[in-house]
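Every protein chain of the complex appears in place save one, which is left out.
Which chain is which? They are A, B and C, in the order written, and residues in each are numbered from 1.
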Amino acid sequence: MTAPPGVASEPASELATELASELASALRDFLGAHAEPVVPAGDGGQVWSRLCGELGLAGLLVPESHGGLGFGPAELVAVAAELGRAVVGGPFVPGAVAAASALSTLDGDCAGELLARIAGGRRSPVFVHMPLAAARRVTAESTVDGSVTLTGSVGPVLAAPPPAPLLVAADLGGTPVLVLVEGGAELTELPSLDLSRPAWRVVFDGTPARVLAGGDRAAGAVRRAEVATWIALGAECVGVAGHALELTVEHAKTRRQFGRPIGAFQAVQHKLADLTVTLEVARSAADYVVRCGGDERSAHTLAVKASEAAVTITTEAVQLHGGIGFTWEYPAHVLLRRAHAAAALAGTPDQHRRALFALLDER
Amino acid sequence: MTAPPGVASEPASELATELASELASALRDFLGAHAEPVVPAGDGGQVWSRLCGELGLAGLLVPESHGGLGFGPAELVAVAAELGRAVVGGPFVPGAVAAASALSTLDGDCAGELLARIAGGRRSPVFVHMPLAAARRVTAESTVDGSVTLTGSVGPVLAAPPPAPLLVAADLGGTPVLVLVEGGAELTELPSLDLSRPAWRVVFDGTPARVLAGGDRAAGAVRRAEVATWIALGAECVGVAGHALELTVEHAKTRRQFGRPIGAFQAVQHKLADLTVTLEVARSAADYVVRCGGDERSAHTLAVKASEAAVTITTEAVQLHGGIGFTWEYPAHVLLRRAHAAAALAGTPDQHRRALFALLDER
Amino acid sequence: MTGFEDLAASIHAFAAAEGLPRRDPDAVTDEPGGGDGGLARSVAFQRRLFDAGLAWFDGPVEHGGRGLDPATSAALRDVLREYVLPDQTYFTVSRRIVAPTILAHGTPQQQARWIRMLWRADALACQLFSEPEAGSDLAALRCTAVRDGDAWVVNGQKVWSSWAHLSDVGELLARTGAPADRHRGITAFLVEMHLPGITVRPIRQINGESHFNEVFFDDVRIPDSARLGAVDDGWTVAMSTLTSERTAMGGRDKAYLSHPYRRLRALAAGAVGDTDQQLLAEAWMREQLAGVTADRVATAGLSPSVGKLALVDDLLFYGRTAARLLGPDLVAGAGTPGAFWSDFLLSSPAQRIAGGTDQIQRGIVAERVLGLPRDRRT
Partner (left out) sequence: MTGFEDLAASIHAFAAAEGLPRRDPDAVTDEPGGGDGGLARSVAFQRRLFDAGLAWFDGPVEHGGRGLDPATSAALRDVLREYVLPDQTYFTVSRRIVAPTILAHGTPQQQARWIRMLWRADALACQLFSEPEAGSDLAALRCTAVRDGDAWVVNGQKVWSSWAHLSDVGELLARTGAPADRHRGITAFLVEMHLPGITVRPIRQINGESHFNEVFFDDVRIPDSARLGAVDDGWTVAMSTLTSERTAMGGRDKAYLSHPYRRLRALAAGAVGDTDQQLLAEAWMREQLAGVTADRVATAGLSPSVGKLALVDDLLFYGRTAARLLGPDLVAGAGTPGAFWSDFLLSSPAQRIAGGTDQIQRGIVAERVLGLPRDRRT
């Protein structure tokens, strides 16, 4: 068995973990000042834009040689968890995570320029891809001038509105290719569950594109982007779950019924204890990703455990809040929406377990 | 879609249901006097023998024309639940249920005589069969004198020790046959989980047998026996689960910790409430079998819901009893053992759900 | 079954005259949550149904019912369910929760005044029970009713009142004794919702809709003739209402999600993998058993709280299963199955709160079904 591709090939050093925790703490302060309380509707990506401008987060995974922060899985996990916690919008996952991960595997001026664009935050590309989808849905055809045209569609996926260039995984006569689309794709925003971050459907109909890589290099770049996406969405879910549990514990301490805080009732206490265990197992999965240097198996593990934890905890959070949790104004549903959407877009736990078993049974 | 084969083809009449409930009540009185408290070790089938002798239960499903009680699914469910409740041993399932169900579908003197033997309780045959097994494991070969010889093995299965004749489903050159083995099979008792009722491995090695039916009639007889087995083991599980919950509720009312009965603690109350819901859903599944006249889909449903309920409730019962539930002398583990064994021998819930989906998707 | 055949024939004839479409057993059309099918159409239909004598089979004859036994009535409702009816969810509180309470506890005048109107959809009713500080702990309610001659003056706030914005009458619980008396100092009333001093303010829900309301009482005068039950005996009335509510929530008449199996089956296109087969078979079983359990609640004395807890578990399973089957298509936007199930995932949790939270139901099962010692709540 060859080493599975991952966000990085080395286990995280202790220094990296320390850095990650400082980064998370700075981020939480920033978001505490600018993004709390969680708002029901999207912020149009404003918070994310400020994070890029003020903290350079767009370049999180971009090598320092291309103007980025050059961070690894430890920092990715820490940052994504904080962004999830505050339900931040914007193209963090498809751009700073997926596109940067894919491009980092490639040489060449074009990839380098795109990475610099990501770090600089202008005309940054986003990677549009259906994780774990059964079939590649976009086909490429060669044209006389050496470029290609794309036909097909992907979605729902995370993306960014035009004029963001798109990185697309496509099939060119049986060979995988990674291509860049600078315009001409039709993007439809899907107004749906997660009000803070829409999903998109992207349709290509003879859309011109430029091949960045083909064959094994394309497949490797795509896989790296996928793995990073799973890690980012999984870590977001850890943040969402932690926030939902905190809100619920706080509610249990302050809401009084039958003459005492509802958190003094054993039924509520034990339910919250069980949810704590669920959350901590998901946190262990985040730690596991860092320990494994973001390898593929750990990414599947985080995607499963974190998305299940986020969905369970946000669902129970709504219930434990009673009527108030069921109102539009209270943030419980904002977290529930993000949990479901992130889980859906990361690929279902069933798909991840299936893919993981295939890796385990390879040898 | 043709009507699925079942224990009986008609939905239960109200009269049948009334009869069933009277039968159950008589049986509980009898077992209360002769089989309580539950004993850790097997009783060698003594209680079952008395039930056959005094209440004629061996002939439960045998038509009245052959000396039986001629009952249907309502009574089967009621009786099996009481036998499960008291963890009664003996060849109730492979004999009174499975063999009688298979033979009831056949005409002919031989089948009639075997049914009469079941009702009479002497040299009664038992049906040995792997429910939901992937492949038929016994092959038959014709001999010159018109009978057949069997080769292969089945097990773990419910059976009865020699000299009980065996009904066996076998494959004769691609055609299913139902055969009778009057001797010559090698039976090994498997001393295992359920101390009150061993499982068996049955090996045939050129064992002479007599063909009772072939082709569709054999397949129909086998299917009828299977469906009846699922219903009987499922209903046993309902009885086991109900008994385990009663013991636990009683323990919660009497065991005191922190100055009050543990059943006054909300955590224990809510756990017991959840187990009650689990039990009642399984009881609804038993009712559903009766409503559907014991059809195949309802049998799968009962097998799944009752075995899951029995395993869950007996497992939690052991936990809720604390240390005492973990001792050999206390009956909690006897119920746990029967629950696991009945669930294993009925076919796993996964197998039943798979088979059920195939039926649902047939049309 | 006396009269069954005749009445079934009447139903079919009525349906033919109304042009009601047969319910296609393979079609999946109903929406969960309901209440969006057009009130006027539902009301008009309900009046014709009632006038045809086909709305209330087990109701007393003097109030417009047919006076039939429960089993026959259930069978007749099944016949009616063979047709696609206009949205019935507006009427659940009126017919299945408030009307039975008035029948059990109301004066002959109150019964004559309201019951026929509620069943004929000439009036809609709501419950006025919960308050911001009295949810699960209903006995902590603070809204007061103070006697003033032959009237009562009501002040306070209610919340989570379904359909209050559409209702003509509300079943109000108000404090008439000292707060320390808890459940002993409460009286029930039937309040006309159009009285001066009543303000109804819809609450925007998690899914953007508004079926719940806050209701404010500011010196609202109601006559003593509107009192339901004895003074300070409102707790008895309330418990009877809540039992009806739990029964209604788990009953066949108001399945929160119709056709769960078929809805989910439609999400698994092509060759269904083994895991999805398992999920779908489980969904099918749950759907069948929910019907049996509802019948056992209605006719065999099974605790409505058991039925409601089983229902809640089913709803969680259906939601989770839909998310598993849909994958990314859960967020596929308006008009798709993803949008339907997104709304379901957001709105179904209300079933775990309304009519008593899961925790309250478990407490009821523990104490009343299992006879465990009373938990020290007060």
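Keep this in mind: contacts are C-beta pairs under 8 Å (C-beta built on N, C-alpha and C of every residue); 3 or more make two chains touch, one makes a residue touch a chain.
Nothing here was measured: the structure is a model prediction, and the numbers come from that model.
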Message: Using the touch definition from the top, which of B:83, B:268, B:292 or B:360 touches the missing chain?
response: B:268
Message: For the chain not shown, which residue from A:107, A:145 or A:361 touches it across the whole complex?
response: A:361
- request: Check the options B:62, B:111 or B:157 and report the residue that touches the missing chain.
  value: B:157
Message: Please identify which residue in A:304, A:318 or A:343 touches the non-displayed chain.
response: A:304
- prompt: Of the residues in subunit A, which ones touch the absent chain?
  reply: 249, 252-253, 260-261, 263-266, 268-270, 272-274, 276-277, 280-281, 283-285, 287-288, 291, 298, 300-301, 304-305, 350, 352-354, 356-358, 360-361
- prompt: For subunit B, which residues touch the unseen chain?
  reply: 130-132, 155-157, 188, 190-194, 199, 201, 256-259, 262, 265, 267-268, 311, 315, 318-319, 322-323, 325-329, 332-333, 336-337, 340-341, 343-345, 347-351
Message: Even though one chain is hidden, which residues of subunit C still touch it in the full complex?
response: 273-275, 278, 376
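Going forward, only the chains that are shown with their structure count from here on.
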- line: dist(centroid_CA(subunit B), centroid_CA(subunit C)) in Å evaluates to 41
- request: Quick one: report the Å distance separating subunit A from subunit B, using the average Cα coordinate of each chain.
  value: 51
Field: Multi-partner residues of subunit A (each touching 2 or more other chains)
entry: 265, 267
- request: Note the residues in subunit C that touch 2 or more other chains, in rising order.
  value: 359, 362-363
